[in-house]
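Report on the following structure.
Every protein chain but one is kept in place in this view of the complex.
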């Protein structure tokens, strides 16, 4: 299950999508908009996505987790403006063995950050920045 | 926050206990009663605890996560009879860096399984077993 | 002196007298006895308790102890088989 949406994410939906009665555990990663970034006070984030490719890449991640570990994985990512404290990404992996669930969930979020075409714009008290990998690039634009 | 309870566990309570607006992520491990164990069909589990020591050990785990990683950790564990599909344990670690959150959460569940005095009895279609580490010991007793 | 003994897992069900759901037994051992002496006393009570020492860690009160730990009257001693929480 993958979901790329403007709506508030529901972490439990990711759990429900992956768990079966033969699974003994799940590991969930939830990324949340935090109040500070790179020493600056953040008021919110805006996520931009290349939607068709992002969805395809998320589906491939889910497929890769099934192939590498034989495990079910769900990925939810939010787009658009997100205020501090709300979730931007949810990844859930179900397993009967905890070691693999940790490993697969970790791999999924690491790979998502590199290979899923989504970018964030940080609104801070010192200006608005596009975050591109390690770079933060000041922009004049207002929230779109 | 630690909780050792007869009641249904609420994973969100663990999240709420650890997250602050400066945390960018949390990793959560949830152990659930599964329908099969060691090749046998399971109908439910019963957890027995040495309550005062288990609570103390859970508090020490939370303290160790704060000491080793500087991270907030919450641990919930259920006691008594638990049917298939319901959560037995919830661990949540909040962090601004995902690598450490995965590492700390993994460490907490591994250590809990070794050092927190809780034991499970498995009710299966082939009889009732005490699980003691790697050993499954057949017992004649009915659910207490 | 009297100490209290807590058994867990299948050992509780192997106790020679019915124990409550709190798993408490009492034992009368010589003053100054160690955990080892108590463990011997308990494991001789029933064949199913004979491997108690080799399969358990021990706690006095809520702290892990060793076979050499010296006991006092009224101590609560818990024999902890390999754990299976989580």
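All chains are identified by letter, namely A, B and C, in their written order; residue positions are counted from 1 within each chain.
What we mean here is this: contacts are C-beta pairs under 8 Å (C-beta built on N, C-alpha and C of every residue); 3 or more make two chains touch, one makes a residue touch a chain.
On a predicted model such as this, the values are computed, not experimentally measured, just so you know.
Partners of the chain left out, restricted to shown chains and counted across the full complex, are A. Among the residues A:38, A:97 or A:113, only A:113 touches the chain that is left out of the figure.
Against the chain not displayed here, chain A makes contact via residues 31, 47-50, 52-54, 56, 77, 88-89, 109, 112-120, 130-135, 137, 139-141, 144.
Here is the rule we use: only the chains that are shown with their structure count from here on.
With centres taken as mean C-alpha coordinates, the chain found closest to the middle of all protein C-alpha atoms is B.
Centroid to centroid, with C-alpha atoms defining each point, chain A and chain C lie 50 Å apart. Chain contacts: chain A has no residue touching two or more partner chains.
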